[in-house]
Each structure stands twice: as C-alpha cells, then as structure tokens.
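Sharing a structure with you now.
All protein chains but one are shown at their positions in the complex.
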Amino acid sequence: MAGRSGNLFSSIFRPVGRIVSPVWTALRRQLAQTPVLAFQLGVLVAVLLEQWQGEAFADLLGFRRIPRFFGIVDIFEPFSDLDFSGILAPFFPSPNNISASPLQDSVQALGELATTFVKAFFYQGPRAPGFFDVTFRVLIYDIVVFVVPILIIAFLLRPLVSELLRRFPKWSLILVHLIILAAIVLLWGDDGGTRELVLIFMGINIILTVSLNLVNGYMGEFSVGHAAFMAVGAYVSSVMTMWAFVDDRVFGAPALDPSWGLPVGFAIALFAGGIAAAIAALLVAFPSFRTRGDYLAIVTLAVNFIVQSAINNMEGIGGARGLNGVPLWSDLSWVLLTTILSVFIIHSLVNSTFGKGIIAIREDEIASELMGVNTKRIKLVTFLVSSFFAGVAGGLFAHVLAYINPGNFGILKSTEVLVMVYLGGMGSISGSIIAAIIFTLLLEALRPLAILKWVVIPLILIVLMLFRPQGLFGFREIELNWGWQKAKEKPEVSGATAED
Amino acid sequence: MDLDTLAQQFLNALQLGSLYALVALGYTMVYGVLLLINFAHGDIFMFGAFIGVFGAFVLGLPFLPTLLLSMIITALLGITIEKVAYKPLRHASRLSAVITALGVGLLLENGMLALTGADPRRYPDNFFAASVTIGDTTLELSVRIVIIAVALILFLCLYYIVQRTKWGMAMRAISYDKFAVPLMGVSQDRIITLTFVLGAGLAAAAGILWGVAFTASLSPYMGLRVGWKAFIAAVVGGIGDIRGAALGGLLLGFVEIFVVALGSPIGISSSYRDLVGFALLLVILVVRPTGLFGVARRQKL
Partner (left out) sequence: MPLLKTENVTHFFGGLKAVSDFNLRIEPGELVGLIGPNGAGKTTVFNLVTGAYRATEGRIIFDDQDIVGLPPHQINKMGISRTFQTIRLWNEMTVLDNIKVAQHGHIQYDLKDIFLQLPRYRNQEQAIEAQAMKMLKLFNLADHAQQPARNLPYGQQRRVEIVRALAANPKLLLLDEPAAGMNPQEIEELMVFIQRIRSELGVTIWLIEHQMRLVMNICERITVLDFGETIAEGGPDDIQRNTKVIEAYLGVEDEEIS
C-alpha cells in the first residue's frame, strides 16, 4: 500500500510524520504491552463516567442529548436533506412528468444540490449545525469521555492487571474477560432503545458472518444463500414460541404454561431453529457437493428463492403477509450469550485438527482426500454447522423484530452477509467480527442518507476490494495481548484496532 | 385449456424465455472468458431499459434507433465497469471479483434510484409501432412476435460472431486455455472487452424489450430478479456455452408460464411459480451437474 501513495502525499505528510511518528510508535508500543483486561477495565470506567456526567458534558458541548453511538449517528445527520434525484430525473422522465428542457432542469437541480451540500458541511441554521461542527464536537466528546479515561485507566492498572494475569489460571481469566465484557455491553447498551437494538443486530450479524465465513472463507466454497437458512431458523423458532407460549391470532391460546417460555422455551426454540436450518442444509448439500466450483453458489441461490417462495405460500404461518406477534425475547443478554457461544464453538472447530481439515480442503481438495481427510464428511459437517448458526441467528432475529415476513430473508439479506464476510476477510474469525461491527455501525450511521446509504456502502466495498482484495484481515487473526501467554516478539498488537 | 389459449401461452412463454435468454447470454459469456459470475449483469439490463426511456422521451427516437442507442451506451457502461472494477482484480482471488460485482450491482441500482428518483416510468404509448406497411397492405404485428423475432435475430448475430469470426473463436478458446490464446496473437484484453460489449449490448436490448412487453415494470430494481433468474438459466444450460444459455432461458420461461397456466385450473396458485421453477432447475442440476450443454472437465491429478 505504501508504494501506491504518490509523491504529493509523501511531501505533505512526511514532515508531519517526522514529528508524529515517534510519538505514535511509542504509543503503539505502550498499547501493545498493555493487556486486554486493562483496556476492558478502562472501558468499564469510561462507561460509568458517561452515565454519571455524560449528559452534562454533552449539554456543555451543545448537544441536546448524549451523542448517539459515540456520535457517529449524529455526524451524518446534516446530510439528511440531500436529494440527488433531480440531476438525472429530467433525462429519464415518467410519462406524466416530461421536462421541456431537461438539461436546464438538471443544471438547476445540480446547483440546488451544491448549495445543500455546502450547507450540510458548514452551516445549516442556528438549530441545525453542519457536518464539520458536529464532527468536531463529537471528537471532543469522545476523546474526553472515552479515549482519555480508557488510556489513563489502562496504563495505570497495567502493573496490577499483569500481576493478576500471572497469578490466576487461564480458564478463570477467560471468565473474568467475559464477565467484564458482559458488564460493559449491558451497562452501556441496555437502554431499551437504539443502543440495545443496534447491539442486538450487531450480535446477530456477528453470528451470521462468522458462520458463513466457515463455508466461504475456511472451506473456500461459495455459498450465497445464507438468508435461506436464517429464514428456516426464524420461522421454526417463532412458530414454536408462538404456538407454545403466546396468545396470538395465528395459533390461538398458548399450548404450554407461558411461564416456561423464558429461558427454557426460548433456548429450546432457538436450538430447534438451528437444527431445522441444518436439516434444510442437508437437503441442499446433497446436490451441491457433487461437483466443485460455482455450483454451490447456484444451488444456494436457488434455495434462497425456493425457501422464500415456499414460505410465501404457507398460509398456516402467515404466508406473504408475514408472521406477527413473535414474542420480544431476544434481549441484549440473550444475544450476547448466543454470540459468544457461537463464536466460541466455531473458533474451537477451526482450531481443532479435525477443523483444520476444512482449510486443507480449501487448499487442495484432492490432496486432502488422498492424505486421509474424509472430505465428503467434513464438507457436509461444515455446511451443517454453518447453517445451524444461521438458523440460530434467524431465531434471534425473529424474536427481536416481533414481525417477520419472507421479504426479510431475501437475496439482499444474503448479500449483506456476504459483504460482511469479504469485508472482514476470508478465513478470519476476528476479521468477521470486526466487519460485522463496522457494517452494522455503518448502516446505522448512514441512516440519515436514506437511499444514498446503499450507494455509499457498495462504493466502500468496491474501493476496498480494489485496494485490499483479501479483505481487512484475510486469512489471519488479530492478535491481542491477552497477557496469559508470552507475547510474540513483534509488537504488532494494539488494543481494539490492529493495523496492517 | 383450449388450443387458442395454449397458443397464447406458448407465445407468452417464448417471449419471456427469449428475454431471459438474452440476459443469460451475457452471464455465460463473461463466465466463459473470466470465470467471473458478473452479478452486476441484471443491473446492466436495467440500465439498458432506462437508456430506452432517455432515447424515447428526451431524444424522441422511435423503437429501433432507441434500441441501438441503448445497446451502444450500455456496452460502453459494460466496458467501463470491466476496466474500473474487474480488471484490477484479474490476478486477485476470484471471489474478490465476484464480491466487487455484487457491489457494482448494488451501486448501479441504488445509484439509479438516488439520481433519478422513484417516479414510475414506462415507454411512450406510440413507442412500439406494431404495424408494418408494405405497399398498400398494413400488417398488424403482435408485440410478442416482434420481441421474439428481435431476440432471435440478436441471438443469431451473436452465434455468428462467436462461431465464425476470429474474435469469437478466440473467445471460446480462452475459456479452455487462457494462456494459449495470447500466444496466438490475440490480445486477452480485447477479447474481454468484446465479451463485455456483446453481453451488455444484449442485456440492454433485453431491457428495452422487457419494458415493451411488461409496460409497468421499469424501475431501478427491475434487474434484480431477472438477473438472478437469468443467471440460474445460464447455469442450467451449462455456464460458458451460449447455446446452453439460450436453452436455459427458454426453459425457465416455459416453466414459469406453464406452472401458472396449467396450475391455476387445478388449484396451484401463481405464487408457486418461483418455487416450482427453481425446484425444477435444481432437479436438472442434480441429474446433470454441469448443465445441459456443460462438459465436465477432468480434474488433473
């Protein structure tokens, strides 16, 4: 990448770099030497800090409320009035709206757009600040409330934490990490509103992405119909919970005692959804693994349409009208727990010798079979495991929306998951997690742009593929300094972000 | 079902099938040359249909010139996409290019929506002159027959180019051995450009014909379903083979029309169209994994 940057860039940035880079290098070394646990504690403190004084500080900075999602939702708000449709509409008129002089109309629209654009960047009015203004204040907020406290706490606690990490056995430390993670997520995110919803979708997306990466990244096949298995899981689990525990229009009075619904009933329903998705996958696997290459793509694509169309025609479960009244049981703790479990299981699989057979199949299927790897069985198992988790994610998805219809599980949903997989990089679990987080946040942040959101996202994807075709973390994992094993020689690691 | 309805349905099926076939051809050619599933192809089809709106309303052109104009402009779009988005990835993993294609598709359809707005569009009422005057006699032509005829002519032109010209032969050769063709003095880049020109041109023609056949269907998302379906048709035909794409497209058209036509009297709702269609295609793939015209290539040990 360095070779690509032109002379202009280097002439501007080199002098700056000369001053900044020693500081940056030193900071990176410090960050690398600080174990994750110290950062976690820093984040925990920052979250508490925000709850304690965040509102007051936001008020001081001129925000009406605490910036949403560290401000990333606020900074694109100024662009919500942008409308590009005037530019080309005169050239592609509808019959009842034919423009007499399309060119003139178009230029006029372009002019208006430019004005809105400039305004959006700089100043829109006394009650609607521009992009730069908001971004500046958001940065201040984030630095004061999050970055600085996190760094201070992390560095202060480093000796203490390192000592703890040396003393206790690994399993107990993993538990501590998980507990603190849960504390952070629940303390910060459980607001019963946007934060919770976005975090829930983030968790679901993580499950979807990691599970699809198993097939597309680790195994090197190309499955494009992940949403089909998601749909199976969503419908099976919803039908179960609605029939058993909820008084609704479709299935009538609950068949079982509703008090069993949480946690036992829901857990069983999610599991059953996963199993149903795996069974569906079994039917798909039969034709698609007979030949290699792009046939899995075509079969999964067709299956995506078939599942959607089949549900459309099942009047008993709502058909095209959808299924309404699914209990709202996927709260943050359920999603967090399921996400952690899913990632853990898939991580264990690909790190076992059995699971490394999956990667061997990607590298050279024939050689794998000849060297003793039961390729047929492993391909099948991998596909089933992947689909199982898609089904579980579907179950969670249904129980957060309360209303599902076949349109939720179309090819567009599958495309979204594919985008996340390749954004993060094939064959990388940490890459998938990061990509799911980034993508979910991006969707949320760009919401004010309306349809433009779906112009910006593909653009980002295309540019990313052109400059980094292997994705952000293709075929490698982000290494974090957990502290319980000797850190590698290269100080490659930093807290939450790892760079190339 | 009486004979007349049967004939009508037959024409409907032929019309729908030949449109699918035109789109499927683009998929299959690009796949044959680049081994790339060009998921943006459905949106190229949409773009062609929109250029038709531009030609008909803004330039006031009649049907045939609009068709040509759209084919040319869309072919340029095809080349641009290839040069900007796919060419830099020719040596990267095959899947990066496929994902880029998905991205380009999303960009085209949403970009079109963002730039032109959501007003419903269709071609002018007198756009398609359904009569031909020869001497004193005026011949009323059915829209469907003209569509089928145009599709057939385009297919024959393509078949001639691919089978009989040097470029076409190079195009077929490159799908067998991409290293040998440059040795024969034919530039790989040119063949790829030609492939995109032909594929996009046919898709544009299909787009306009589609807009003529199904009047209220012009929207930025019109290419989505058609594109996916044409892709499946191409695979069923045996991806990489243009006869296969044509046959696959026709087959899909017939299945879709006749599931509805034969199904409704016996209580099968028309909403089963996709279900039956795709299931049937899956069955074909199970029986013949390489498609109707596909040849299994022996994997070398």
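Here the chain labels run A and B in written order, and each chain numbers its own residues starting at 1.
Convention: contacts are C-beta pairs under 8 Å (C-beta built on N, C-alpha and C of every residue); 3 or more make two chains touch, one makes a residue touch a chain.
Everything numeric here is computed off the predicted structure, so don't read it as measured data.
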item	value
Which residue of A:189, A:233 or A:357 touches the chain not shown here	A:357
Sole residue of A:345, A:402, A:441 or A:480 that reaches the chain not shown, by the stated touch rule	A:345
Touching residues on chain A - with respect to the absent chain	345, 348-349, 352-357, 359-360, 363-364, 366-376, 381, 385, 475
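Simple rule for what comes next: only the chains that are shown with their structure count from here on.
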item	value
Length of the line joining the C-alpha centres of chain A and chain B, rounded to whole Å	34
Chain B - residues contacting chain A, complex	37, 50, 53-54, 57-58, 85, 88-89, 92-93, 95-100, 102-107, 110-122, 124-125, 224, 228, 231-232, 235, 239, 269, 271-275, 278-279, 281-282, 285-286, 289-290, 296, 299, 301
Footprint of chain B on chain A - complex, ascending	84-95, 97-98, 102, 216, 222, 286-287, 290-292, 294-295, 297-299, 301-303, 305-306, 308-310, 312-313, 320, 366, 411, 415, 418-419, 422, 426, 451-452, 454-455, 457-459, 461-462, 465-466, 469-470
